[in-house]
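Missing here is one protein chain; the remaining ones are kept as they sit in the complex.
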Amino acid sequence: MSAALLEVHNLVVRYRARGRTQVAVDGVSFELGAGESLGLVGESGSGKSSIARALLRLVPASGVAQFAGSDLLQLRGAALRATREHLQIIFQDPLAALDPRMRIAEIVGEPLREFRPQLPASERRALVRSMLERVGLDAMHLDRYPHEFSGGQAQRIGIARALVLRPRLLLCDEPVASLDVSITAQIVNLLRDLKTEFGLSLLFIAHDLATVRQVCERVMVLYRGQLMEIAPREQLYSAPRHPYTRALLAAVPTPDPAHARPAALAVGEPGTVATEPGGCVFRQRCPLAAARCASEMPSLRATGSGLVACHYADP
Amino acid sequence: MNTPAILTGQQLWQRLSARRSTMVALWTLLAIVVAACAVPMLSPYDYSTPAWTRIFTPPSLRGGQIFGTDALGRDLLVRVMWGCRISLLVGLVASLVSVVIGVLWGATAGYIGGRTDSLLMRTVDVLYSVPFIPLVIVLNVLFGRHLLLVFVGIGAVSWLDIARIVRGQTLSIRKREYIEAARALGVRAPSMIRRHVIPNLLGIVIVYATLTVPAVILFEALLSFLGLGVQAPLASLGSLVADGASEMQSNPYLLIIPAALLALIILCLNHLGDGLRDALDPHEH
Partner (left out) sequence: MACVMRSIPMNTDPGTATLLRVNNLCVEYHGVHGTVRAVRDLSFELRAHECLGVVGESGCGKTQLLYALMGLNGNAAQLRGSAQYRGEELLGAAPRRLAALRGRRLAMVFQDSMGALNPYLRIGVQLCEGARAQLGLTRSAAQSRAAALLETVQIDAPALRLRQYPHELSGGMRQRVSIAMALMCEPEILLLDEPTTALDVTVQAQVLALLSELRERTGVAMIFVTHDLGVLAAIADRVAVMYAGRMVELAPAAQLYATPRHPYTAGLLHSMPRLDAPLMARLPAIPGQPPLADAADAGCAFAPRCALVHERCQTLPALRALASATSNSWVACHLTATPERIREAWT
């Protein structure tokens, strides 16, 4: 396996709202190899978006995130800015992520203006044009404004902007969640193609397990800021170990009436906070919950080719 | 889901011209501006030369001095047109300066936040509490009467409102996704403010700028009325109103004409501001 591009240890993200502190990410650790795509799956409150924001230093976080030789969470100023060239992001709401007052050429060209200021305007425009064509948009769109585009096209523009500097790692924060079904496949295919062509590593955040399976070689399952299970794709989807992973997979609706209906294996909702702290965060909803789960927090242990945090998961 | 559409100049014009009151206001203002420029140049009379034989001539359509003359026999039409020039000039220039200062101040405070924001906005609060008429009086005493002091006095006041409004708008812009996207790209604060925040403020700034102009003109009129504004023989509409007020009993036209013109200008500017606000409002259409 290739050397790790990104190594995250014990990442913690806390939000303070109205005097109360909420822990969005509670000590998550993982690795991402060069050229690999890792999926981050979870429901609301899982902390998956907060991880992306923490890596981009958009929110304060503690822990270690080794990327290309330095700790992302400790960098400041010019050193931090330098990493932005290699670490980029595409967003869930593609139209909102584009400045409505700027033309597409300016939007996609902005990273070039920031990091390659010596580039003459004509070359910049040429690079922007070739990038747009690479994501499937015609050069005639260069001088248009965001509101003239559909969601799927706007996401392509976002991808073009993120990749124009040829970053090493692309964070995808629910990139197809707000897109039409018929467009999802186009964007998924595009991301896969670009990953191969540019040698990208992807950190793919999504709540839809079926889409993640299409894109990612390894998948992490998060619940309330903690890692429940991480495994290679084949193992996670065919033989999930953690009860939460099983509940997620069983709940995904299948477009086949002959298939079993979505099963509700987990009771309650992702937002339910345990009445007494301590122990496993999933125990309120878990069909396998026992006394041990309330008193002892399960640690990550190896199962097959992955890791799972559960007292009762199969080995 | 919908981001506001960018209006082309043509679309803006279309929307503006849809409202009759806005168009009337616009054309009236333009007519006044043209008159203010042209009349003093074309008229045989001068705004400052006294004519002792013709003092207090009432307005008459015959004989070329349709607005009459004032206490020193100066042609009122020319003086009123000069007054319009000064008032509009002060209005536009002082507004422009205050808009520039207010936007930069408010956008910086709103975007950077934290202690910078506190510092900048507390300064605004302090300045709000300064009584301006006494300030202008003090300036006048120290430096003598000068048109520039009028600008300074007014400029010191009018940017405060804009700064507050711009800061509020910036706070809401700051939360938008495209700002987060630009931050993730590594864009630095000055570029952010210049490239992303300010262009998205333009809509509201234009509206408030057009509403600042009449406020500034009125403020200047007040200063001149109190004798703190332009120095004689230069006239602004306010000083003309002051002069006319003292002759109110005997020669009311000296008061009515400049006052009416001042009111007309203010009215037109307000209508224009309203029209612009409605035209730029994405929800109206």
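Letters A and B name the chains as they come in the text, with residue numbers starting at 1 for each one.
What we mean here is this: contacts are C-beta pairs under 8 Å (C-beta built on N, C-alpha and C of every residue); 3 or more make two chains touch, one makes a residue touch a chain.
Quick caveat, the model's predicted, so the values are computed rather than measured.
*Asks:* Out of all the chains shown, which come into contact with the hidden one?
*Replies:* Output: missing chain touches A.
*Asks:* Looking at A:G47, A:P100 or A:G152, which residue reaches the missing chain?
*Replies:* A:G152
*Asks:* For the chain not shown, which residue from A:S29, A:Q66 or A:Q186 touches it across the whole complex?
*Replies:* Answering carefully, the residue with contact to the hidden chain is A:Q186.
*Asks:* So one chain is hidden, and I want to know which residue out of A:I89, A:L209, A:C293 or A:V308 touches that hidden chain in the complete assembly.
*Replies:* Candidates A:I89, A:L209, A:C293 or A:V308; residue touching the omitted chain: A:L209.
*Asks:* Which chain A residues would touch the chain omitted from the figure, given the whole complex?
*Replies:* Residues touching the hidden chain, for chain A, are 43-44, 150-153, 180-186, 188-189, 192, 207-211, 213-214, 233, 237, 247-259, 261-267, 269-272, 285.
Here is the rule we use: only the chains that are shown with their structure count from here on.
*Asks:* Flag every residue of chain A that touches chain B in the complex, lowest number first.
*Replies:* 56, 58, 81, 84-85, 88-89, 91, 93, 95-102, 110-111, 114-115, 145-147, 158, 161
*Asks:* Can you name the residues of chain B that touch chain A in the complex?
*Replies:* For chain B paired with chain A, touching residues are 1-6, 176-178, 180-188, 191, 195-196, 199-200, 202.
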